[in-house]
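The structure appears below as structure tokens.
All protein chains but one are shown in place.
All chains are identified by letter, namely A and B, in their written order; residue positions are counted from 1 within each chain.
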Amino acid sequence: MPISYYLALSAVLFGLGVIGFVFKRNIITIFMSIELMLNAVNLAFIAFGLALGQLQGQVFVFFVIVVAAAEAAVGLAIVIVIARNRQSLNVERINLLKL
Amino acid sequence: MFPPRQDVLRLMPEIILSLSGILLMLIEPFLSGARRTLIVTLAALGSGLALVSTIYPATLPGTAFSGLLRIDGFSVFVHVVVEAVAFLVIIGSADYLDREKIQHGEYYALVLFATVGMCVMAGAAELMTAFVGLETSSISTYILAGYRRDVPRSNESAMKYFLLGSFATAFFLYGIALLYGATGTTQLARMTFPTTPGRERLLDLGLGLMLVGLAFKIAAAPFQLWTPDVYEGAPTPVTALMASGPKAAAFALLLRILATVGAAGTFWFWALWVSAALTMFVGNLAAIAQSNVKRMLAYSSISHAGYILVALAAAAASDQVELGVAAVLYYLAVYALMKLGAFIFVSQLGGESERHMEIDDFRGLAVRQPVAAACFALFLLSLLGLPVTSGFLGKFYIFNAALASRLIWLAVLLAINTVIAAFYYLRVIVVMYMRQPNQTWPPAPMPWAVTFVLSIAAAGTFYLGLFPGRVMALATQAALSLPGR
Partner (left out) sequence: MSGNLAQAYAPLLIHLLVALGLSAILLILSSLIGQHRPTREKMQPYECGITPVGDAREPFDVKFYLVAMVFILFDVEAVFLYPWAYVFRELRWFGFTEMLLYILILLAGYVYLWKKGALDWNPSKTQRDRQT
């Protein structure tokens, strides 16, 4: 299996994540898009590690996973606080601060 | 297998910061009653000790932990800036937190953890280390931005910062992955031009993605959209931290990549050029339209990122990076002090729930609080870049670096922007000095902690404006300590 297949898949997943981030309106969905992007990167890391014959690529994935988990916990906490204060998770209604 | 002793010593500031942060979190639940003094003292002590312990990395240059960190003059310079910012923010936050009734140990622990992340970014010689540092500082600041958790504006600020910050991080990370694939390593020093043609494109793509990720963090156009909202909604002392600390660390990382990875300079140059020009104009033009001082300062910090980008472009353009790098470092120190001072002043003046943030609220302040108003005026004039203040010299060095790299047009744009910026900075000063005092609300007297922070920031602003020699020498030394292309 040539490495370009994995890389293409990773790029497509990353692209889907970006599209989801830009077009979705629910915080949780946006958040999931970001996770998708991170996992696309993980795939790229593993593919490169495999192609280069190094273990490093897989070790990096551990770091990404742990950091992503920490990010997820903080994100969830923020979402809970917003849900409690605003009763809505639609980003368009979260508009006290003008963009 | 144990790392040599000097490796641990080189990491001393980070170790002290982490330990004091953990200690604060551990004692927090056990405290009740007279907690404020203990918590603030501990936090200030932790950051102060870290600042002092920077003497270890300063005297023990070299790579540490099998090449993950590179302790050199450059990283020490950024360490000192970042730790000083943390120290001042901690002291400057205490009264604000009391007023908002959110005086918790966690706040200070998070500030300390964020500082650890920034320090790691400053010394990272390997991209995954840089990533972990970046995330440590970012995640802590996401929480800090939403620290007034019952205030919807603060929630929103945290959410926007979190979503856009993680989005940017993903780009940065993808860039790392591509660089790793192209060069087979994440050690910056070992990243050489790949020989196979396909790999070369990977390298460029990776560098581009990393630039996008970091541009988000330093609020460079066109990725600056989040800045005003996040800065406005976050508790003001946190804004002071966000505007000075993480920005300095992200610039340090950009510089290190620029100076170490040969391909970065040529590939980034035009992107940096365009972004610098855009960022200056976007920040300054939008700042003119603001009536809220906090938001105005947020836009002004965007424009300052633009000024620093000019020096970065200068470093990327020439073979001699030193001039540009030294200019960036000097400006980072200058900028951190004046911006921090301005935001801490605004946090105090804003009063309970940050109600008094409009320009109108600053009417006649010179009559009612002459010393504090003079300090604020000093910071604004320095942000504007008037002679005698540090802002002038900072801009001068950037100008110098730009001309040395023959970036005439960028230097001209910088000058034009300084003139534009005069409108909004001077407006606030005019309101403070020439209007009748506002009678509806009495500004609270300055607590000693805030006075302390303001005087240090003001003294630093004068010192860097009048006696640049020593610090500039250090900055040049720091620039020369980078491995070079």
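The rule is simple: a contact is a pair of C-beta atoms (placed from the backbone, for glycine too) under 8 Å apart; a residue touches a chain by one contact, two chains touch by 3 or more.
Since the model is a prediction, treat every value here as computed from it, not as a measurement.
**Q** Which residue from B:L9, B:M25 or B:A374 sits in contact with the chain not drawn here?
**A** B:M25
**Q** I need the residue numbers on subunit A that touch the omitted chain, in ascending order.
**A** Where subunit A meets the chain not shown: residues 1-2, 59, 62, 65-66, 69-70, 72-73, 76-77, 80, 84.
**Q** When the complex is taken as a whole, what residues of subunit B touch the one chain not shown?
**A** The list for subunit B reads 1-2, 22, 25-26, 28-30.
Here is the rule we use: only the chains that are shown with their structure count from here on.
**Q** Enumerate the contact residues on subunit B facing subunit A in the complex.
**A** 128, 131-132, 135, 139, 142-143, 146, 149-150, 152-153, 155-160, 162-163, 166-167, 169-170, 173-174, 176-178, 180-181, 184, 186, 225, 228-229, 232-233
**Q** Contact residues on subunit A for subunit B in the complex?
**A** On the subunit A side, the touching residues are 7, 14, 17, 21, 27, 30-31, 34, 37-38, 40-41, 44-45, 47-48, 51-52, 54, 56-57, 60, 63-64, 67, 70-71, 74-75, 77-79, 81-82, 85-86, 94, 96-99.
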